[in-house]
Each structure stands twice: as C-alpha cells, then as structure tokens.
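Let me begin by handing over the structure; questions about it come next.
With one protein chain held back, the other chains of the complex are shown just where they sit.
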Amino acid sequence: MAAAPAASVMDAATPDTFPRLLLQHARLRGDAPAMREKDLGIWQGWTWAQVADEVAAMASGLAELGFRRGDRLAIVGDNRPRLYWAMCAAQILGGVPVPLYQDAVAQEMVFVLHDAEIRIAIVEDQEQVDKLLEVRGQCPALQHILYDDPRGLRHYTQSFLHGLDEVLAMGRIHNENQPDFIAGEIARGSPDDVSIMLYTSGTTGKPKGVCQTHRAFIAAARGGMQVDHLAADGNILSYLPMAWVGDHLFSYAQAMVAGFTVNCPESGETVLIDMREIGPSYYFAPPRVFENLLTQVMIRMEDAGRIKRSMFHFFMAVARRCGAEILDGKPVAATDRLLYWLGNLLVFGPLRNVLGMSRIRVAYTAGAAIGPDLFKFYRSIGVNLKQFYGQTETCAAVCLQPDSQIKFDSVGPPMPEVDVKIAQSGEILVRGPMLLKEYYKRPDATAESIDAEGYFHTGDAGFFDADGHLKIIDRAKDVGKLAGGAMFAPNYLENKLKFFPHIKEAVCFGHDRDMVCAFINIDMGAVGNWAERRGIPYAGYTDLAGKPEVYGLIQECIEEVNAALAADAMVADTQIHRFLVLHKELDPDDDELTRTRKVRRGFVAEKYAVLVDALYSGKPSQFIETLVRFEDGRTGKVGADLAIRDLKVFPAVRDAA
Amino acid sequence: MRQIGDVILDLRNISLAFGGVKALTDISFDVREHEIRAIIGPNGAGKSSMLNVINGVYRPQHGEIIFRGEHRHGMNTHMAAASGIARTFQNIALFKGMSVLDNLMAGRNLKMKCNFIQHALWWGPARREELAHRARVEEVIDFLEIEHIRKTPVGRLPYGLQKRVELARALAAEPEILLLDEPMAGMNVEEKQDMCRFILDVNDQLGTTIVLIEHDMGVVMDISDRVVVLDYGRKIGDGVPDDVKNNPEVIAAYLGTQH
Partner (left out) sequence: MQFFFEVLIGGLLSGIMYSLVALGFVLIFKASGVLNFAQGAMVYFAALSLVGCMEKGAPLWLAFILALVVMTLLGIATERFLLRKLVNQTPISLFMATIGLSFFVEGLAPMLWGNQVRSLDIGLVDEPIAWILDQYNIVVSTFDLFAAGMALLLVGGLALFFQYTRVGRALRAVADDHQAALSIGIPLQHIWALVWGVAGFVALVAGMLWGSRNGVQFALTFTALKALPVLILGGFTSVPGAIVGGLIIGSTEKLAEIYIPPVLQDIFGGNFGGIENWFPYVLALLFLLVRPEGLFGERHIDRV
C-alpha cells in the first residue's frame, strides 16, 4: 500500500468527473443496486459493478465506431438504463452527450442534430429510428444510428444502423485486446470538460445548447444532497424526459454522486403502478402531476362509501390543522398529535401507499407555481414536498427549501456555494460553480446572459423575503412599474388569483397606472356547480358571469388575495382595486391565449380597451360586444353590460421594510 | 424477409346451409404459411360463416378442410384451438370480469400440461409451469404494448383496447393460424392504424399466418398478401389485391350492381 503513495492519494480524492464517480461506486459498492428496469413484468436489476462493465463496453464500442474526444452523442428515447449508460460512455471518451426530447417530431430534431453536429445517435427503438431516417437527408453529418430495442428493426438493412448489443459486443472484444484503454481515457478527462449539452426549449428564438461541465453538475448535485441529506440507500423513479435538466440532475448527476438506485418505469403509462411497486424515496413531479394525483384521490373519495368518505374528510381536516406543522417538527397540541397519529394509521398511510409515496423522504416540484392548497395537501399527509428553483443554465440548482423551513410561496434560500443577487430591475442574478460554461457556438448569447462580474441573468424577477427566502414573481420582461414607482408583477398576481378553483383566468393591468385592476374569467365547472348548489339559475357562461352572487364570490377571493399581498411590503402596493368578470372565456381560437394557455396580455388589453378604460375611469358598468369564433368556424357576437366592482384594499404591513 | 411458404390450410368445395338458406356455396381457396389472407365482401356475403367453418363452430354440409395435410370434414372449436387455430370475434368475446393478465393466461390454457391435483396443491412442476407461461404472456403484453392495463379488469377498458386485448389473448396461444373477425370494426382512424401495425408486426415477427375478415376495403388491400372476395355466399374473386381491385365482378359487387 505504502509503495504507491501518489496513487492512494488519487484514490482518496473525491472523484471529479462522472466516469471517475462510476468507477468509485463500482469499487466501493460493486454489489449494490445501481439501476432497475421493469421488463416483461419483472424488475431487472444491475449492480454498480455491472453498470461499470456495460458502460466500459459501450464506450469502447463507440470508440470503434469512430467516436472521438469532443464529439457529441445524440441520445433519444424514454428513460432506459442503456441510454443513461450511453451518457457515461460518451463522457469516458471525452465526448458530450446531447439528450433530445423523445416526443419531438422528426423535423423538430433537425435543428439540434444540425446545431450539435451529431455524427452518432443512440436511440431507443424503431419509432425513434424512423424519425432519424426521415431527416437523415437534412443531417449529412449523421453517420451512425444505434438502437437499444431491436423490435421491428429486423428488416432495416441500412449499414449505418447498429443494435446496441452488437456495439457492446464489439466494445467487449476491444476491451479484452486493450485492457488499459478505458482507464486511460478516464484519466484524460478533466472536471472542466463539458459533460453534457442540454438544449433550452427556446420559447423565444432558436433553442440554445447549454454546455455544462462535470464540475458544475457535480457541484449542483452535492448542493442538493447536502441540503436534503441524500445517500446511497435512496431510490428514484426516473420518468421525466432525459433531455430535461431536472432529470439529468436527479437521475444522473445525483445518482452518480450519491450512489442511489435509479428505477426506469416499464412505459410512460405505467409510471403510477411502477411507483407503487418501487416506493421511491426521492421523487420529482411538476405541479400538474401532483394536481392530477390529488384529483384522482378526490374522485375516488367521492365515489367511496359514506363511512369511508366522512372518515377521510374528518382526518383531512386534522391534517390541514397540524399535518404540515408535525412534518416541520413544530410544537403541536397533544390531542391533535394523537388524532394525526390515528389519521396516519387509517387514512394518510393508505393514501400515501396508493400514491406510491409511502417511502418518500423528499419530493420536489418546480417549473411552475404550485397552489398553496395543493402544496399543503401533500405536506399535511406526511409527504415532504418541497419547491426548488433553477434553470438549465444553472443545473436546476439555485434555491431549495430546507427541511422545516417550508413556505408555500417562496422557493427557499440559495443553495450552498450559490450567490444570488437581485438587480435594480428586480431581475434575479445568479453566480456559482453550477453555472453554464457557455451556449454552444453562441458567444453572443453567452455574453448577453453572463455579465462581467460572472452573474447569470435568469430573466426572472423576484425578491428576498424577511427570512432570506427567494420569491419568484414573474418573468423580468413582464414586470412593470406602477405610476407610484412600486414594482408590478402581473403574473404573480394572476397566479395567486388562479389558485382559487372558481377563477380560471385573470388578467391584471397596472403598468404606468396608479392602481391595479383585473379582468376575471370564472371557471365554468366550479362556479356552475357552486351556483347549482345555491339554486341560482343561469343560462350560460355570459349569464352566469354577470350574476351579482358570482361577483360576490369572486370579490371575496380577490380580497383574500389583497389581504395576503398587504402582508408583504414588496407587493403591498399592487393590491387589486377594481375588477370585472369578462362576458366570454378567453380562448386560444380568438388569439387571447397562446396555445399553451398563457394570457396574451397586450392583445387582450387592446381588444378590450373600452373595458380597461372603464376600470380606470371609475364607471360602475360598461357595455361591450365581442366577435367570437365557434368551434365549427362560424362567428357570432356576444354582448353584455359588465358590472365593475371596487374592492377592499388593506393597509400595508411595513415591518420588514 | 418473411417467406410465404406452402399451403397450410386448404378449403375445398365448402358448402354450408342453415335449413334452406345457403350461406356458402361451393367455395374453395387456400391459405399459405406466413401470409396475410383476407376474406372480403359486402355484408351478408358469408365472411363470418367462412371463418366459423375454419374455426369449427359450423360444420359444412359439403366439402373438405385440409389443415397441415390432415383431411377433415369439419372440426369442433376445441379441436381447432388445440391444433393451433386461434381467433378473435367481431363482438369481443373476452372474459370481462377477469384481468387482462388472467385473460391471456387463460388463452394459454391448452398449452399447460400439469393436472388439476398438481395445480390445486401449487406443486413444484405446476408452479414452474405457471411461471414459464407467465413469461410467455409477458412477451405478448410487451409486443402489443398493454403493460399499463395488465391488472385491469377487461370490462373496464375502452373498446379499442379490448380489441387489442382479444388479439393478445389469441396470440398468447401461440397459434399457427390466427383468424381475425373484423379486427378494425368500430375503431377510429388512429386505433385502426395501431391495429394494422400490430397485425403486420405479428405476421412479420412471429411468422403467424393470418386470415382476416374486413369490410373496409382500403385497409385490407394495404395489408393483405391475397384476398378472397365473397358475395352472396359465392366466391367471386381471388388473388393479389391489385388483381382483385380490377376484377369487374368485384367492382360490381361493391358498387351494388343488380345481380
């Protein structure tokens, strides 16, 4: 041992690239499960040692096909073990994996294949092979296509198509002939090499390839592990697109750093079933998924027998009262604690089991604002759900809520080693080891988003609350100013309004004006139901929207929001003073919403200028007639006399400021 | 490429009547190994009767069925199933109260050898047999992409999926000939495309010979190797799709010309 002190120092050093991490796991916990996949109804497992072996074979196979240092490897498919291994194999050779969204149509892939100059692509199955074949003519650089699942590909005779089995076999022979090849290649790697390129979805302009280094992703992974005490005994179900930064962080980077087990579901449709079987300790889902799960639970409870249902409602009330506090370790009355314990036995436990969340230690959500009720529901039944904040350019690791410091409307304090600053304009600036190296072949874009001090401009607007937690309020470009100088973040307000089930859409105005006013779209289902229960007759959307009772209902909701806004010095001035309920639903067919159902504020303001003027001129009502397009293409007119109501505004609580 | 082989099923001079009503009159055609053979015709042409003759539900009054060189005058359904003929039905005949998995396992019933007592005791060989069959069933599940409904009772599935499950159950028996009775009836365009793909995949990758009935001409012409056309219980055309398409008698039948 003492004979080679230098080597042992090397050994003891923390590995600083992903291939080195893999080697370390294979050495330290070779027999521990690294990956599982449900195949033909049975969970198949691979240990770290087996994974290392497969990855080495794949790397050498790729080398045989001519994959060189600095090359980029396209990866397209659902979450499959061999596709994750392909990432590491490329990294061993000093290459850069480029995962693509598997549900993109062929033409959408052309840009990335072109931009990243892909020569070799590894894809999951026939479907993806067909897509690449379709656009191969447009991507002359593409030389080889490797596929994981040979099904349906038997008659594809193209010489540039290879089964992964074939490539692995080739690699194994290569490794027998050159046993030092892999070790040598790994030794040549540097932590500052680019380890992955993730394309930003590009809502504006062309997608950009974000180049992240080993050092950045390892730092991001460590940060999260430190905050949430993740270790090798964890389990994660990997079902989100591999091209998404979150999946790369959780299923690849953190799994590699912490050494926990990655589980690949059988198919997209079986995720819930697989989740119940695996019982992951670690889970991510966008708010939409959590909401769907909750809806399913609620529907099942409504269908359940009366006893079961009242038991559920009784204990959910207990959970709302004290569940989140118990999870946070705060003091709770002994009777509530006892009731919660009982509820856990009878309701929450079985419920978590149905959701596949009985072994969850930490669950995350991000990507969109999550409703406080939804968030609180999961926490109150004992699921440690948290929010975090980050983007592709920051390895999805900027802020994270630590245990027992969970707030519903903030994303937590900055993660370790991360430096967050708020610019004059309100934009969030970020600096730290997890920052992107550059945008691929886009020095202009790189220079634009990273300033001289090394801060990355996120494009989001936000502020720190009194406890140092970051609150995200809007996209920076949407943030305006009231005439009085206070910051006005329409999305922030609209999201708060839309968390009420009765409000479907909201459009807030206030830029360069002295107060904030709002248009409201009611949710036809929820409000219709509400009206029926109260015996309020209505003839349709326009009629329902104009009912004084409905106005009362909406008024209560908005005033609740105002009260909440008043409590926060930063946004207290943006309380909503006046509102009206629109006579028609905002509709993508009428260009009022984007296809992804985001309000096109400018267009709406212009189209309904009379209404906006009425809001600000203090009129009690305003007549409007609008052209609408029906589903069958016909057009018609909807007219109504819309009432406008004033709202109660609360004095700001100016303690922190 | 799949090789179309020798004649595996030969039907000679089949005539079938119910009371005085003639359903099939002197029909002869053959089915070659690994091919997709379609039987088409307007409603009431005798397509389903033909399938029922092959499958042993009906016994023809005249004619001969030669299956793999064995001459038969007619057979019963159990014999047909046992000798490798599986089928699906126009009105889905699944076990609605059982899970998809159980339906498929039941489809392999004939392949299981252990006896009742062994199964009752869940005894060694029976257990191993059960597991081996489960593995084969899982391959079918994977093939037809129905993993997500493995444990769902069939009765709760939408129509299109039930059709797929019925195909899966027929496949679970590893048949040599698969009879499909209007596999695409009542489906939307997307479901039809899926079903076509599955039928082609089955034929191509498992080498199963397929005899199918359809009245949707377009689909049939696209996927079959040879087509038999029936009208009023008689054969009016037989051959590759292109020939059949140009056969004046077939055109007449489909355009509804008076006979």
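As written, the chains take the letters A and B, and residue 1 is the first residue of each chain.
Quick note on the criterion: a contact is a pair of C-beta atoms (placed from the backbone, for glycine too) under 8 Å apart; a residue touches a chain by one contact, two chains touch by 3 or more.
Bear in mind that the values here come from a model prediction, so they are computed numbers and not experimental data.
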{"item": "Partners of the unshown chain among those that are drawn", "value": "B"}
{"item": "Full-complex contact with the absent chain, from B:86, B:144 or B:167", "value": "B:86"}
{"item": "Touching residue (missing chain; options B:27, B:94 or B:253)", "value": "B:94"}
{"item": "Touch criterion as defined above, residue of B:105, B:161, B:177 or B:253 at the omitted chain", "value": "B:105"}
{"item": "Those residues of chain B which, in the complete complex, touch the missing chain", "value": "55, 77-78, 80-82, 86-87, 89, 93-98, 102-103, 105-107, 109-110, 112, 114, 116, 119-120, 122, 126, 129-130, 169-170, 173"}
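Following the convention adopted for this analysis, only the chains that are shown with their structure count from here on.
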{"item": "Whole-Å gap separating chain A and chain B, where each centre is the average of the chain's CA atoms", "value": "46"}
{"item": "Interfacial residue positions of chain A with respect to chain B in the complex", "value": "39-42, 151-152, 154-155, 266-267, 269-270, 273"}
{"item": "Chain B residues within the chain A interface of the complex", "value": "1, 134-135, 138-139, 141-143, 145, 147-148, 150-151, 201, 204-205"}
